[in-house]
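Every protein chain except one is present and positioned as in the full complex.
Presenting chain A:
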Amino acid sequence: MELYGERVTVIKKLLSGNEAIARGAYEAGVRAATAYPGTPSTEILENIAQYDEIYSEWAPNEKVAVEVAQGACFAGARSLVAMKHVGVNVAADPLFSLSYTGVNGGFIVVSADDPGMHSSQNEQDNRYYAKFMKMVLLEPSDSQEAKDFVLAGLEISEQFDIPVFLRTTTRIAHSKGLVTLGERAAAPMRPYEKNMAKYVVVPANARRLRLSLEQRLHKLARFAETFPGNRIEGSGKEFAVITSGISYQYTKEALGEKATILKLGMTFPLPENLIKNFIARFERVYVIEEGEPYLEEQIKAMGLRVVGKELLPRIGEMSTAVIKQVLLQEEAVLTEPLPEMPARPPVLCPGCPHRGVFYVINKLGAVVTTDIGCYTLGALPPLNSGETSICMGSSIGNAMGMSKMLPDKKIVATIGDSTFLHSGVTGLMDVVYNRGILTLVILDNAITGMTGHQHHPGTGFTVKNQPTNKIDLEAVVRACGVKKVWTVNAYNLTEVEAALTEAVHSGEPAVVITRQPCVLIEKNKKRLPYSIDKNCKYCKMCLRLGCPAIENKADAVVINPALCNGCGVCGQICKFQAIGKEAQS
């Protein structure tokens, strides 16, 4: 490539969408980045944190993450905040007002949606949020665009004084593609000036900002007509398609040269003339979009005719196969069918410190609410512990409502350390304030587990692995006014049971913190595996733990030494002392 008369080597790297967004933040001169971990968004901040030039932090939750990035943006820095789709629910409050105030340094919020619910509780289509919040909506269709749209988005944000909503999905976030790398732009701090009419959204100011927001959106709608990310591709005669995001790739794959495609990269505000003129050229135009009929509804509201969800599914993920089936009536040619086989659901790891705690909780005869994290897997067989799980922090409020309406039942809420700090602590305040009678178990494994080991305010380390202040869970619980508090070793079932039994009979708010680091971060401290000896009566009690290392071999139970992490929980529940540590060989 020739650039300013010098030979420049084009560097291409195989990056996931998340890695590409991180790279885009670096190249665009972003100075502040924040997030709370959540699949499929987590690797964005993990990768940004590797750049010394960018202040990065794990915030306790998504709302705080937005507010910090917002503060950095008001201060004049280019800022980015990332979260999974349901994180936007938590962060919605400051985001709605940010469209009113506008920005100083450019601002991007990344929402990583999860159609198909690979790792989520719902498949909400957050494109509606961008429209609802009145932000610019960009939908990349691969890693290269993910990076390009961060750069373009920050320019748009500053040019039009508006936040930008970059919406990805699992297949963008976690698919890799080749990306051309560039250098970091200078992007100096914009000067900060006290400007209360802009940054203080009291009604008098907000009414003025409301008017200016519509004017800004009006200008943006004109800009959308010529934005290069909105483009017409191909000259196929058989199909005319309007599409965005990952659905563009499936459309190209399925229809190839047969289609003319209007590919939309900016999907709020929409380029109305571009769409009108495109549709006018064809007899029939399909809208191919994953999830809800977001584009279709708006295009139909323009008074235009398109075909969309009456043919194509709104549930689950879009795919090449679905498009081929619906538009081409083409079925895949398959090899001979195979017999049904057992499912392989995710499980708590061998040695997971949550397992023994659930086993003890099951003995209490209590109604158990649970929360969002690895420990949600405790609700699966054989432990079956956890009767409600709704959203981050919900276990405590759910337990509170149950305790008030089911006064004769023992109520136990279970929550992880990271989730407790995210949004459990406010629920606990309610329990104390309104005199709930319930037991809260904080499963403290000293990390954010499910998303792959991210630090949080209780671990003592920052996202850059630097030591920092550590929030003391027990002190927080006591400061909330809880008088009955126990901290126990999660692997010591006698301790756990003693504390829990006393807690559920205490008649007041009680908290049991069960402590033991996640077995996956302790892996290098390999403990000796356990084994089962001839005292085994094949009572199968140990199988009730649901440990993947304990296998039922038809006439005997055996511990797989390659999987056993030596936590010793099974040894404590065996009535025949048949399980012990293997002698060192």
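One rule holds in what follows: contacts are C-beta pairs under 8 Å (C-beta built on N, C-alpha and C of every residue); 3 or more make two chains touch, one makes a residue touch a chain; residues count from 1.
Everything that follows uses one rule, which is that contacts and distances are computed from a predicted model.
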| item | value |
| --- | --- |
| Complex member absent from the view - protein name from UniProt, among "Spermidine/putrescine import ATP-binding protein PotA", "Sulfur carrier protein", "ABC transporter permease" or "Pyruvate ferredoxin/flavodoxin oxidoreductase" | "Pyruvate ferredoxin/flavodoxin oxidoreductase" |
| Which residue of A:40, A:106 or A:529 touches the chain not shown here | A:40 |
| Which of A:152, A:187 or A:377 contacts the chain that the document leaves out | A:377 |
| Where the unshown chain meets chain A, residue by residue | 12, 14, 16, 39-40, 42-43, 118-119, 142, 171, 174-178, 246, 249-250, 252-253, 319-321, 332-339, 341-349, 374, 377, 380-382, 450-452, 543, 546, 548, 550-552, 562 |
